[in-house]
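Note sheet for the following structure.
Every protein chain of the complex appears in place save one, which is left out.
Moving on to subunit A:
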Amino acid sequence: MSLSQWVPLVVLFTLATLFALFSVTIAPYIGPRRYNKAKLEAYECGIEPTPTPPGGSRFPVKFYLTAMLFIIFDIEIVFLYPWAVAFDSLGMFGFVEMLLFIVTVFVAYTYVWRRGGLDWD
């Protein structure tokens, strides 16, 4: 285990960034440029674009709720990963501990379910 294992990953990351940066930067220069006001407007299948307030329009709060639930479960996953890797050395103790943890999360999960937090209309 050493930091030198991470070096190739960083090199690949840098190369990918440079590649994308290069492509995106040269795009306006190699293509044609023909000005047309309608072309630069927001595309809405030909009708006049819906006026949106600056900073984006409003959207359903459901998406926010989904993101919050995601954080809860993602934290659960973060707890599960090291536990799974070290499972053999933890033995029965680890199993019971994780059982309690998962059951606790399951209670919260059932609560959200029964309150309709997972329903989309």
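Things worth noting here:
Simple rule for what comes next: contacts are C-beta pairs under 8 Å (C-beta built on N, C-alpha and C of every residue); 3 or more make two chains touch, one makes a residue touch a chain; residues count from 1.
Convention: contacts and distances are computed from a predicted model.
This figure omits one chain of the complex; the name its UniProt record holds, of "ABC transporter, permease protein", "Protease HtpX homolog", "NADH-quinone oxidoreductase subunit H" or "ParA family protein", is "NADH-quinone oxidoreductase subunit H".
Those residues of subunit A that touch the chain absent from the view are 1-2, 4-9, 11-13, 15-17, 19-21, 23-24, 26-28, 30-34, 39-45, 48-50, 52, 56-57, 59, 62-63, 66-67, 69-70, 73-74, 77, 80-81, 84-88, 91-92, 94-95, 98-99, 102-103, 105-106, 109-110, 113, 118-121.
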